[in-house]
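Complex shown without one protein chain; remaining protein chains in place.
Take a look at chain A:
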Amino acid sequence: MLSRLVLRAAPAALRALQPHVAVGVLHTTRPLHTTQQSLAPVPPLPEKGGEVRHGLIPEEFFQFLYPKTGVTGPYMLGTGLLLYFLSKEIYVVNHETAAAACILTVIVYGIKKFGADVAAFADKLNEEKLASAVAMKNEALQTLQTAIEEEKKEQWRAEGRSYLFDARRNNIAMLLEANYRERLLTVYNEVKKRLDYQVAMQNLKRQKEQDHMIQWVEKSVVQSITPQQQKESIAKCILDLKALSKSAHAAV
């Protein structure tokens, strides 16, 4: 009761405090777990109830009277009391007595005949409930177990990250190297092309100069041959040929 009063007064008191103090105070105004008992785990039910004889009288009564009166004491006491009540008519026999006798007979007969079956049925129901609860618990345990294993596996995988990064680093380095070499080759080819062009240009120029000079020399030589010189040279050639033919005739 008092805790409820405290709980009701708590918000007003908290509003009065500074905001940054109220957060810490909140934890101390709630009563938490002040009793020694805890509700879980619940202790299991006892297997059998207290012993009762003839369905009506607890066994403790018989044990109470046993040291003084032995085994028949309580029955004697019961019979004596019954006869006393009947004879003094403290218990009056009327129509309700007959009704009670019939009802009791039917009840006892019913219990004796169907008691075991009903008990087995109830036990089966209980067992089913228990089995389903236990199955749920086992399933939850299994799920958690597999989750733990998965987690461990993930941790193991995470350890191998360094290898993964090394491989990736190697891949990238190889790509860079290949790219560099490709570009180097391109540069080499381009430079070679330009240099070849220069060489070809020079060769062409020299060739052209040579050709031009040869042509010019030939042309000027041909031009310098006058018709007079031409006739003289032709006559000389004919004379030379005749001489040669004579020497050839002589040789043969």
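In the analysis below, a residue touches a chain if its C-beta (ideal position, glycine included) is under 8 Å from a C-beta of that chain, and two chains touch if they have at least 3 such contacts; residues count from 1.
By our rule, contacts and distances are computed from a predicted model.
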Exercise. What protein name does the UniProt record of the undisplayed chain give, "GRR1-like protein 1", "Aspartate aminotransferase", "ATPK synthase" or "Mediator of RNA polymerase II transcription subunit 8"?
Worked result: "ATPK synthase"
Problem set entry | Of A:G49, A:P67 or A:P227, the one touching the omitted chain in the full complex | A:G49
Problem set entry | Options A:T105, A:N126 or A:Q215, residue touching the unrepresented chain | A:N126
Exercise. Among A:K68, A:K88 or A:H249, which residue is in touch with the absent chain?
Worked result: A:K88
Exercise. Where does chain A touch the missing chain, residue by residue?
Worked result: 45-50, 52, 55-56, 58, 60, 87-89, 91-94, 100, 111, 115, 119, 123, 126
